[in-house]
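Structure record follows, encoded as C-alpha cells.
The complex is shown incomplete by one protein chain, all other protein chains being positioned as in the whole.
This part shows subunit A:
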Amino acid sequence: MNDYTEAEVQRALAEDLGIAEQGISVVRAGAGLVLCGEVESPHRRDEIVRLVHERFPGIEITADIGVTRAAAPTEAEELA
C-alpha cells in the first residue's frame, strides 16, 4: 500500500461496472484499509470486499459496510 492506494480503491469501486458504488469511504488505518458506507444488498457488500482483495492483494481490509434498511416509515413529517 502506498499514498495513492486509497484513491485507487475509491476509483475502482466507482468505475468497476460490477460495483458502481460512489458512497463507500476508503480510510487508511495502520497497514490496512477500512471501507465504510451502506449498500443495497449483502451481495454488493461481498462483491466490494472480493474486488478489493483481488485488485489489491496483501492489503488488510476491514469492511464496515451496512445494508440500508428498506422498511416502511413509522411516521410522516408535517410541513405546515
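Rule of thumb we're sticking to: a residue touches a chain if its C-beta (ideal position, glycine included) is under 8 Å from a C-beta of that chain, and two chains touch if they have at least 3 such contacts; residues count from 1.
Simple rule for what comes next: contacts and distances are computed from a predicted model.
Considering only "NADPH-dependent 2,4-dienoyl-CoA reductase, sulfur reductase", "NADH-quinone oxidoreductase subunit J", "Predicted phosphoesterase" or "ABC transporter ATP-binding protein", the record for the omitted chain gives "Predicted phosphoesterase", by its UniProt protein name. As for the chain not pictured, it touches subunit A at residues 17, 20, 22-23, 25, 37-38, 40-41, 43-44, 68-73, 75-80.
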